[in-house]
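Every protein chain of the complex appears in place save one, which is left out.
Chain naming follows the written order as A and B, and within any one chain the residues start at number 1.
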Amino acid sequence: MDFFKRKLPLVIVFLTGVVMMISFYVPHTPFNQIWDGASNWYQIIRSFTLVIAVVSLIRSHYRKIKTGKQGWGYSGIMFFVLIVTAVCGIIPDSVHPVFGNKSGSLYMWIFDYVNTAAAATVFSLLAFYIASAAYRAFRVRTIDATIMLVAALIVMIGRVPWGEQFSELITSRISPHLKFLRLDVLTSFFLNYPTAASKRAIYLGIALASVSTSLRIILGIERTYMGGDD
Amino acid sequence: MNIKFIDKLLKIDRRIIFVLVVIAIVIPILFPLNLPVQVTDEVRGVFNEVEKLPPGSTILVAFDYEPSTTPEMEPMGIALMRQCFDKGLKVVGISWLQQAPGNAIKVLSKIQGEYDTKAAEGKREKSLVYGEDYAYMGFQPGWQAMILGIGRDFKGTCKVDYKGNDAFSLPILKDIEKLADFPYLICLHDDSMINHWIIYGHEITGIRIGSMCTAVMAPGIYANLNAGQITGIVGGLKGGSEYEKLLKYRGAATSGMDSQTVIHVLIVIFILVGNFAYLIKEHHLKKERMR
Partner (left out) sequence: MKAYKKTGIVLSLSLAIFILFCSFVGARELAAPESLEIRDTPSDRGDTLLISWHKIPQESEELEYIIYRSASPEGPFEEIERFPTNEKYASDLPQFFGFKKENEEFHAFEVDPIWETKQVKSRTVDGEWKTSSKKNRALLSFYKIGITNGETTVQGEKIVSGTPVQNWFRKNRINGLCFLVIMFFFVLYYISKAQRNPNIFLRMIPGINAVDEAVGRATEMGKPILYSTGYYDISELSTICSVNILAHVAKKVAQYDSRLIVPCKWPIAMTVCQEVVREAYINAGRPDAFNIDDIFSVAGEQFSYTIGVDSIMVREKPAANFFLGTFAAEALILAETGATTGAIQIAGTDSNYQIPFFVVACDYCLIGEELYAASAYLGRNPKLVGTLKAQDAGKLLLFTLLIVGTIMVTFGAFYKDADFLQYIRQFFLVR
């Protein structure tokens, strides 16, 4: 049993990793077919994980209703909406125009006026949270914090029309040589140089870490994905 | 200055901040400011790339944004579709997010309705025909594997469009064999999928890419822009408003810039007030310690 639970997954991961690495560098048959096949397998498996997600959701909410846990009513609502949305989307519009996924169908109505509205509402909470986080966190405690604060102020004002007009008034209108001090020009400078440089540095580090972690997984050093330690 | 007032200011209830934010956003919507928009080079990078395509070219548009970012992304999508169809370009859409097809269908339906009206009013010779002027391949699972697949064989990977039509039967895909056959790809994204399109699309097939993204994503993509991996960035509502200005109309993105301007100024005021209070408090504490 230990072989199937511990050793066999490691062997599969190792062989798959090595074969896929070879397929990346060797375009000849059969490696190109392995590459295509693996890509198709990956697409199919990803699609099936959606099924697992739905099954897991149904199980956990059913358990909640069965045990009468706090908030079980919401689980009931979840089931109702799940069934209605699935039925409306799966039945083709040839049966009745209210079904199907074309514009004007119930499925699209749920998507437009329930899903999109709810998701956009939650996303818009960011505006409030950014304001409160900015008020709380942007303090000139250290030199680093001050630099971050000044950069944030320049970019925030430089990205809006008032900022562009205001900075043009106090720079370009006085002298064309002061154009480089315009907030939109400074904003562009910050985005193109310091920000891009720091992002590249972080990307480099992440890429190297990804290579190391991938090698660890392929070589069987990293086994957490199996749900346990050595 | 009364130190108790400063303390209250530093520990102000978040709800007061939230109310001020609501006021700052709602008032410009009710009373538009009609602020002018200046176009940046990054947005021109995408616009000019589409402009220079000859009529009849087919571009690929990846609708990869979720419903939550619809208010930010949809104006860009609509502006892009208008530019493409007014220029006589053809558009093939694709998505790799499960939630994205709803957004794509919404944009395409809206544009279809617009052009139907234009054709009925005689402003256009004919309306758009699905399958000839545009097509949407729907949700294609597999993420990176999907991009690799269409890089090799577009119709074989997609197989059917979102309506179930065989990809091989669509007239718009007649001359499209692989990803490199599209002269340009525009990715409407709200997450880092642009990186995958760059790695598996641009670097392997050489397809030119433009990015239309949320404002949060834009700073991270400048590195790709500087490296020449993408031609331009249309970032957030600001980018959308610049794109609308280039197309010479005032849409949802430009209208939204009024609120964005006021809220930015408000946040700057918050930061300045907060730091002012903080410095006063620090000075007071220093004085207390020296005593």
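Throughout what follows, a contact is a pair of C-beta atoms (placed from the backbone, for glycine too) under 8 Å apart; a residue touches a chain by one contact, two chains touch by 3 or more.
All values reported here derive from a predicted model rather than from experimental measurement.
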(Q) Touching the hidden chain in the complete assembly: which of A:W41, A:Y129, A:F180 or A:Y193 does that? (A) A:Y129
Q: For the chain that's not shown, point to the residue among A:D93, A:D112 or A:E222 touching it.
A: A:E222
Q) Which one, B:D7, B:E177 or B:E282, makes contact with the chain that was left out? A) B:E177
Q) Which residue from A:V11, A:A137, A:V150 or A:I174 sits in contact with the chain not drawn here? A) A:A137
Q. Which one touches the absent chain: B:I94, B:L128 or B:M217?
A. B:M217
(Q) Just checking the interface: what residues of subunit A touch the absent partner chain? (A) 21, 24-29, 32, 49-50, 52-53, 55-57, 60, 118-119, 122-123, 125-126, 129-130, 132-134, 136-138, 199, 202-206, 208-217, 219, 221-222, 224-229
Q | Residue numbers in subunit B that touch the chain omitted from display | A | 14, 66, 68-69, 99, 152-153, 156, 159-160, 164, 166, 168, 177, 190-192, 203-204, 206, 214, 216-217, 219-220
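The rule we apply is simple: only the chains that are shown with their structure count from here on.
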(Q) Applying the document's contact rule, which stretches of subunit A touch subunit B when the two form their complex? (A) 35-36, 38-40, 42-44, 46-47, 50, 101-103, 108, 111-112, 115-116, 119-120, 122-124, 127-128, 130-132, 134-136, 138-140, 149, 152-153, 156-157, 159-165, 184, 188, 191-192, 195-197, 199-200, 203
Q.
Help me check something: in the complex, which residues belonging to subunit B touch subunit A?
A. 12, 14, 17-18, 20-21, 25, 35-38, 40-41, 66-71, 98-99, 101-103, 105-106, 109, 140-143, 145-146, 148-149, 152, 162, 218-220, 222-223, 225-226, 238, 257, 260-261, 263-268, 270-271, 273-275, 278-279
